[in-house]
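All protein chains but one are shown at their positions in the complex.
Residue numbering begins at 1 within each chain, and the chains themselves are lettered A, B and C in the order written.
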Amino acid sequence: MVTLAENRYGKSRVRLVRVKRHSDRHDLHEWTVQVLLQGDYESCFADGDNSKILPTDTMKNMVYSLARSSPAACIEDFAKELSSFLLERNAQVASAEVSIRETSWDHLQISARPHPTTFVQSSGEVQTTMVTQCPGSVPKIVSGLDNLVILKTAGSAFAGYIKDSLTTLPETRDRLFGTAVRANWTYVAPDLSFHQLRPQIRELLLAAFAEHQSKSVQHTLYAMAQRVLDKVSEVKDLHLTMPNKHCLLVDLSGFGQDNPNEIFVPTDEPHGFIEARVTRE
Amino acid sequence: MVTLAENRYGKSRVRLVRVKRHSDRHDLHEWTVQVLLQGDYESCFADGDNSKILPTDTMKNMVYSLARSSPAACIEDFAKELSSFLLERNAQVASAEVSIRETSWDHLQISARPHPTTFVQSSGEVQTTMVTQCPGSVPKIVSGLDNLVILKTAGSAFAGYIKDSLTTLPETRDRLFGTAVRANWTYVAPDLSFHQLRPQIRELLLAAFAEHQSKSVQHTLYAMAQRVLDKVSEVKDLHLTMPNKHCLLVDLSGFGQDNPNEIFVPTDEPHGFIEARVTRE
Amino acid sequence: MVTLAENRYGKSRVRLVRVKRHSDRHDLHEWTVQVLLQGDYESCFADGDNSKILPTDTMKNMVYSLARSSPAACIEDFAKELSSFLLERNAQVASAEVSIRETSWDHLQISARPHPTTFVQSSGEVQTTMVTQCPGSVPKIVSGLDNLVILKTAGSAFAGYIKDSLTTLPETRDRLFGTAVRANWTYVAPDLSFHQLRPQIRELLLAAFAEHQSKSVQHTLYAMAQRVLDKVSEVKDLHLTMPNKHCLLVDLSGFGQDNPNEIFVPTDEPHGFIEARVTRE
Partner (left out) sequence: MVTLAENRYGKSRVRLVRVKRHSDRHDLHEWTVQVLLQGDYESCFADGDNSKILPTDTMKNMVYSLARSSPAACIEDFAKELSSFLLERNAQVASAEVSIRETSWDHLQISARPHPTTFVQSSGEVQTTMVTQCPGSVPKIVSGLDNLVILKTAGSAFAGYIKDSLTTLPETRDRLFGTAVRANWTYVAPDLSFHQLRPQIRELLLAAFAEHQSKSVQHTLYAMAQRVLDKVSEVKDLHLTMPNKHCLLVDLSGFGQDNPNEIFVPTDEPHGFIEARVTRE
């Protein structure tokens, strides 16, 4: 006999552009929404009984309909509203998870002034949130960012590590340190001023990365997390993923040239992978 | 005060082609290896103490060196060998996880016969394994496949679901059902004949998909898992992810044409997402 | 004063799945269509006069409507039909170009027999055609394939090339030779049996690749083109693009190991790039 252990279903990649038309300017947001539900769906899986299934197509409609009526100005508020709306109308759902990824759009700068109705996709960086909620309980909010590609050309060493018969890496006191940060932080409460907290947390992460005297990726990752937890009491813990996007120093000695940390080959593979969750004690 | 909650580090995307040169033919395998370690690395993160860090560059060297000396013929055996090798030499490691993805290469067929030394990348499907091991204990083997893109044009319905004010999807007794399967199954023991079990499991998944009278993606997913668990006692549980890659029937009525389930628009977004783990009771 | 030199416009990525329902089996085709038009559109560009513009949205509708009514069984025939249809209805068009890419779908094999209504996306290889037509003239048909990923482990050398102060590559008599072929061939006439010619041409390309004693990518590319032109009189010329997807022999000597052409690192970048058009004299 077999049995259903865990299950989730929902709709992914529901894309949405929302334009707010003010008299002096427009606001533009692009969100990609995912809705996932959990519950007692044993009969759906085992017997093909669809009577408890809210179609994923309806979830998509729900996203668009709510986007029109919602006053939410940031992804956290919209995700909360969406998960509450969904739970109220669907008693069969034990847990709803709403994830939103916001694409970066800025007003275009022309002659150093923002144009009111023209926008440029400013970066590959994405702002994220995930709201998880069970009926009758407060939602859990985990916000973050993804694909924040940064690199420092000073203040990064890697030495003192284990050497064995398979070691070929030379120690270095001065290397390039490049990464694509994915960060997720858990908020202590569901009703904070997310719109203000986000840029503050982002700036702390970046400042710590820039200012840290790095002895390893691990060392800097921890310093970044510590900086946020020290300064932002609204954050309970922080998960960081920081692949080491290696830049290899090119050996030019065969051509009679030196290379004083100037010419590097950036590589996509293989890459180091470092992740950790840092929390308050 | 902050503290390190969890951490992992290692090397990703270590790519490897291995050629075995037999007198009558060559064998070719392409593997992409990832090695991740866990352990008590608090001092590395908090203090920049690298004395317990095995560089990820050394992990990469280990993969290549072991690939040369290893007799392993399948990804499961190589992953086990690699994790054991790593743990033996690194007492500081509490847990090692080795993941391998195998790219599909087949002997090229010419005039319906396999050419002995020429290969074609036969599919975007990938064969996978993940071996997790702690010092002194038996490894856990989870094998699988990814990006198995399949579609059935008969035997798929979707009806009887919840209708509400946001429902627009019409019920259907005859739809296209396309998906890209990711499957992961846990083996009951670490020393099985993985090379023989894999094609057997894959064939059972595919046969169940083809033969099932589907009432929903959930319904068919469960049937596929059940088929494997019923027939292969070496599998303990099975996790399946099956996005619903929708093919939408085109409305041609405005052009005076009917469309008797013949012309569809395949779409990448949004898509349904269904996943479940099925296990023995 | 400025002037419009050349212009093209149309619709890209019109995706289409077509199912033909026979009594004993279904046929499935997935096509991605692009339609591009040229003509005297100076007033559209310079003055915003849209009176000669067929909207690209209408082109999309045309693809779906024609897919329903067309008897065409291969991409060449459908592309011809579409370009003729378009030109007949749009006197303002000076030239139409219809390109189609066909995704690989095969009947799923179960117990070594094809299942009548279940399909598997068999490969990342794509079959292509481009039909170009002016009003009142015969269409030009260029068919091809893309992303045919192949690799040979024998019969490939590279030596005797130019050496200078920047040379570091060692000569080799036995290397791996991997590539992703893009081929385009021009047919001598617009009304051939394209469905039969395509597999014949593809097999000739593959056989030549497998059997050739290669002295360079250029050398093998030419042999492949020559094989087709020698055997298929319906082909006028052939354009081949064959990136050299390098597999680098791993140096294991530092670990006390040899590596007799067995362990390689496949790399995506940088890569060699070789292309040529070969024609009849």
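The rule is simple: a residue touches a chain if its C-beta (ideal position, glycine included) is under 8 Å from a C-beta of that chain, and two chains touch if they have at least 3 such contacts.
Predicted model, so just to flag it, every value in this text is computed and none were measured.
Trainee: Which displayed chains make contact with the chain that has been left out?
Mentor: A, B, C
Trainee: Can you tell me which of A:L4, A:L148, A:L238 or A:V278 touches the chain that was removed from the display?
Mentor: That would be A:L148, which touches the missing chain.
Trainee: Going by the contact rule already stated, which one of C:K11, C:H26, C:K80 or C:K152 would touch the omitted chain in the full complex?
Mentor: Among C:K11, C:H26, C:K80 or C:K152, only C:K11 touches the chain that is not shown.
Trainee: Specify the residue from the set C:A73, C:A94, C:V138 or C:A159 that touches the hidden chain.
Mentor: Residue touching the chain left out of view: C:A159.
Trainee: Could I get the residues of subunit A that touch the absent chain, sorted low to high?
Mentor: Looking at subunit A, the ones touching the missing chain are residues 15-21, 26, 28, 30, 61, 64-65, 67-69, 105, 108, 110-111, 115-124, 148-155, 176, 203, 206-207, 209-210, 247, 250, 252, 255, 257, 259, 261-267.
Trainee: By the contact criterion defined above, which parts of subunit B meet the unshown chain? Give residue numbers in ascending order.
Mentor: Touching the chain left out of view, subunit B contributes residues 165-166, 168, 254-255, 268-269.
Trainee: Using the document's contact rule, name the residues of subunit C that touch the chain not shown here.
Mentor: So the residues of subunit C touching the missing chain come out as 1-15, 34, 36, 41, 44-58, 60-62, 65, 89-90, 158-162, 164, 166-169, 214-219, 221-222, 225-226, 229-230, 237, 243-244, 268-281.
Assume only the chains that are shown with their structure count from here on.
Trainee: Of all chains present, which has the mean Cα position farthest from that of subunit B?
Mentor: Following the centroid criterion, the farthest chain would be C.
Trainee: Approximately how many whole Å separate the CA-defined centres of subunit A and subunit C?
Mentor: It comes to 38 Å between the two C-alpha centres.
Trainee: Can you check how far apart subunit A and subunit B are, centre to centre, with Cα atoms defining each centre and the answer in Å?
Mentor: 24
Trainee: Which residues belonging to subunit B are in contact with no fewer than two other chains?
Mentor: Residues 15, 61, 65 of subunit B touch two or more partner chains.
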